[in-house]
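Here the complex is missing a single protein chain, while all its other protein chains stay put.
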Amino acid sequence: MDSTILATIVILTLIGIVVAVVLFFVAQKFKVVEDERIDKVEACLPGANCGGCGSAGCRDFAQRVVAAPEIGSLFCPVGGNEVMQKVAQVLGREAVAQKKMVAVVRCSGTCENRPRTNEYDGYASCKVKAALYSGDTGCRYGCLGCGDCVAACKFGAIRMNPETGLPEVDDTKCTGCGACASACPRGIIELRTTGPKNRMVVVLCNSKDKGAVARKACKAACIGCAKCQKVCPFEAIKVENNLAYIDFNVCKLCTKCVSECPTGAIHKINFPEKPAAPVEKAAPAAVQPEVKAKEVTV
Amino acid sequence: MSKQIVSPAPHMHSEFSTVRLMRDVLIALAPAVLVSLYFYGWNALLLLVCSVVTCAAVEYLIEKFLLKCPVTVKDCSCIVTGVLLALNLPPAAPWWIAVVGSIVAIGIAKMTFGGLGQNIFNPALVGRVFLLISFPVAMTTWTAPQSWFHSVDAFSGATPLALINEGLHSGSTVQEIIAANPGLTPAQMLFARAGGSAGEASVIALLIGFVYLLCRKVIKPHIPVTIWVTVAVMTGIFSLCNPEAYTGPLFNLFTGGLMLGSIFMATDYVTSPMTNKGMIIFGVGIGVLTVLIRYFGSYPEGVSFAILIMNLTVPLLNKYCKPVRFGYGRRK
Partner (left out) sequence: MITFKIGGVHPHENKIAREAAITPLASPAKVAISMAQHLGAPATPVVAKGDKVLVGQVIGEPSGFISGFVHSSVSGTVAAVEPRADIAGNMVPHVVIDVEGDEWDPAIDRSDSIVREITDSPEDILAKIKAAGIVGMGGATFPTHVKLNPPQGKKAEFLIINGAECEPYVTADDRLMRESPDAIVIGAAIMSKVLGGCKCKICIEENKPEAIAAIQKASAAYPDIEVLKLKKKYPQGGEKQLIDAVTGRQVPSGALPIDTGCVVQNVATSYAVYEAIQKNKPLFERVMTVTGQCVPSPRNFRVRLGTPLSFVLEAAGGVPETAAKFISGGPMMGKAIANLDATTQKGSSCLLLLTEEQTRRKPESNCIRCGKCTDACPMGLEPWLLNKLSRAGGQYDALEENKIFDCIECGCCLYTCPANIPLLDVIRINKAEVMKIIRGRAKK
């Protein structure tokens, strides 16, 4: 009996030693040398794998950052400057601060503003609908309302408003990854930087139709009248293809255009209810009012 | 003019719908149900009602309160499960057996996987096998209950397969057992025979259901026919080699749940392969396993286990048995 136990112990021990030695050499042979900084950088990242940075997930981004000589334009829109600061610390490099971007749905075609001309009865996907026809309203450019952007958002920052039939972005949750913008077949969603307190002045319309056509399809359409362009003291607004566009890098949030717009297509977002606040915002930037909109865009 | 509708093509739909398919299965089961009621009377009815009601109730409660998703009781699939389960029970079983079986069938075998279309195993069979293993006495007590129209005194109530199994164990040959039991001739089994599960009473009633399903294009014949052919060929070979120890093809085709299982359980959409090739492999597998379990297993009946085992292979069969593609091979 004793010898059996002894033999068992000896054999098992021997097997253990042999296997351990084999494993050691195998592990040596197949060892993958990887920069340990990649793990450290990855640990700093949000880990959502959203692809908003243009890389195929957070680890890929970490590898690219580590491999690149400078951080430069590599930026994690989800983590923002804070995370990039941490990444820069790990790597001992300079982070380039970038402004926070949020998604803006450039369409005001609510059920009320934009009457439905027919009813879509296919698979509820904007992509399918856009490939089929011009949509269930008179506007060929507006929101299709099937919620591809909602499905694309990994942060729960967009939801459909059942009353308006339009998606709404929650600025506090939006990370600016741009997934919704690329999901939208109409290209309605744009990433924009925001001013203080997430304030923005935006043309919420995407219609390139001529004024009369656009207006007929939707009460809140931009009709390309260019009144906003004339009133803007900073040349931030350009009208192209019957559609006004406010350059968020130039706009000083003076909101003059908002009251000028005849259809109400220009919206101020996250401004307090009282109209007193924006005036002082515009004041410091108003030092160069001499350039008026003399250059009419084609 | 009503509001203009726009959608991608096609703009019309066939008459098929899930409800219609399930309703057709129920209609196809009707002859078997009627025969079971004729033979076993009130208790069979009680079992049927208990299992159908429990199945529907369990599905409703889980969807309404646990999953909080749309309730799908109306698609009738749970009723099919309930009826199939009732037909798989011994007609004398107590009512709570049906209730427990239904809870397992719907609650565990179907809803845990995500409801209709998501389950891996046939729910009714899971219910039956659960009962068979958990309550072996209740599930193998074959005393026939009182019928409305029919005196059952002439029948022993035990299943033919159990009779054979016991007889072989006590040392008699197949021929002796059949000679001793007048209910075991093929003709008797084909038309009507009391004994065994409620749904096994009449092979003809099940075949009528099979023909109906084929006519209504609910199922394709591939699975049942390959099961029958496989069982017939295998048992034929075995019984030719040793007719004293192994029962013959006709006996095996007409006994036990083979007809019920092959027509109604093995063809369950969700748990059977989608392509003809897959269906044939599936059918052969069930046939082989059934014969092996019947001849060599400790249970006298093997169809349930055979189907459940083959259910496991369905994802694999779907992956590797592709339909014949147009424009590949058979080039000019």
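To keep things simple, chains are lettered A and B as they appear, and every chain counts its residues starting from 1.
Just so we're on the same page, a residue touches a chain if its C-beta (ideal position, glycine included) is under 8 Å from a C-beta of that chain, and two chains touch if they have at least 3 such contacts.
Just so it is clear, the structure is predicted and the values come from calculations on it, not from any experiment.
Residue A:Gly135 is the one among A:Gly109, A:Gly135, A:Gly195 or A:Pro233 that touches the chain missing from this view.
When the missing chain is restored to the complex, the residue among B:Cys78, B:Ala92 or B:Leu116 that touches it is B:Leu116. Only one of the listed residues, B:Glu59, B:Asp75 or B:Glu301, touches the absent chain: B:Asp75.
Across the interface with the omitted chain, subunit A contributes residues 117-118, 121-123, 125, 127-128, 131-136, 140.
The omitted chain makes contact with subunit B at the following residues, 1-14, 16-18, 20-21, 72, 75, 77, 115-118, 220, 269-270, 273-275, 318, 322-328, 330-332.
In this section, only the chains that are shown with their structure count from here on.
Per-chain CA centroids place subunit A at a distance of 55 Å from subunit B. Looking at the complex, you find that subunit A touches subunit B at residues 116-123, 128, 132-133, 136. On the subunit B side of its complex with subunit A, the touching residues are 3-8.
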